[in-house]
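All protein chains but one are shown in place.
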């Protein structure tokens, strides 16, 4: 079961987890990304490429399902305006065995960072800046290519 | 912040997650283990070594905090009688960076399996059997020694 | 051909999408970027540093030297920063 959602509404982790648990798995791994208030950031705006984003997330989930034995994958990304403390992304995996759930979860969040068309703009009081892509995100995504 | 709990009450993942999120981290990783109904298992009973168990989990959490930059670690293990579908264990980590949260979460669940004094007894209708330790759990715990 | 712009590419150009009919000699994404740079000062500013741009053809990421082929939708944007 693959569930992908891109929505401007807050991410409801308890609901996402309950849906994953219903798959009867022995292990569930999750990653939740939260907007940080570092460096005076007052708000974060997420832009995306409607249509392509959903396809990109589904393709990632399918890749994970081909690589690990998974019962369910959930990927939820919030878009629009958020404030520090808001959840921006949730990735959850369900599997019979913990290592598969954990590895697939790590793979999905690493690859989401480089393979899905989202762009972040930070608001710092009256000023705004587009967030630069980070080399370490590319490195993190690349490590999965070696079959690590 | 380290939170360790061993309790016969159901594990409330939403409450545990909310407490982790309050630490202001950028990333939260969790693992939830659920009782499986494989092979006709009708119930699972968890026995532990009161006093030592708490110490063992706190020691693991402290080891993780020394190895990764973490804002919070939560380890909750249920004991007593459970049925398939019940959560048996929850591990959650909060960190500024996702890789630290994810790696620490994997470390904690792998090492919990070998380093904390819990014992599982499966009920299969009228019959009961103590679950044997698995070599692959020892292997999974050992991989963290090489600094992987 | 439908063009889509995102993030600061969109802001510099001043619009999120437009329809264009590039001449026949515009064969690759890189050619398209060069041609777009001549359309307005905003386009020129957005296309000024092609190495900072990324592209998708028909909603698939492609390198800048990818041929446009029969592309119906081409998107130009900075490196992605989701998650």
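Each chain carries a letter (A, B and C) given by its place in the written order, and its residues are counted from 1.
Everything that follows uses one rule, which is that contacts are C-beta pairs under 8 Å (C-beta built on N, C-alpha and C of every residue); 3 or more make two chains touch, one makes a residue touch a chain.
Treat the numbers as computed from the prediction; the structure is a model and nothing was measured.
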For this session: Please identify which of the visible chains the hidden chain touches across the whole complex.
Result: B
Exercise. Out of B:15, B:52 or B:81, which touches the unshown chain?
Worked result: B:52
Problem set entry | For chain B, the residues touching the chain missing from this view | 33, 46-49, 51-52, 55, 77, 88-89, 109, 112-121, 130-134, 137
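Going forward, only the chains that are shown with their structure count from here on.
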For this session: Treating chain A as absent, figure out whether the rest stays one piece or breaks into groups, and list them.
Result: B | C
Problem set entry | Distance between chain centroids, defined by C-alpha means - chain A, chain C (Å) | 26
Exercise. Just curious, how far off is chain B from chain A if you go by their C-alpha centres, in Å?
Worked result: 23
Seminar exercise, completed: Multi-partner residues in chain A (2 or more other chains touched) are 33, 109
Exercise. Which residues belonging to chain C are in contact with no fewer than two other chains?
Worked result: 83
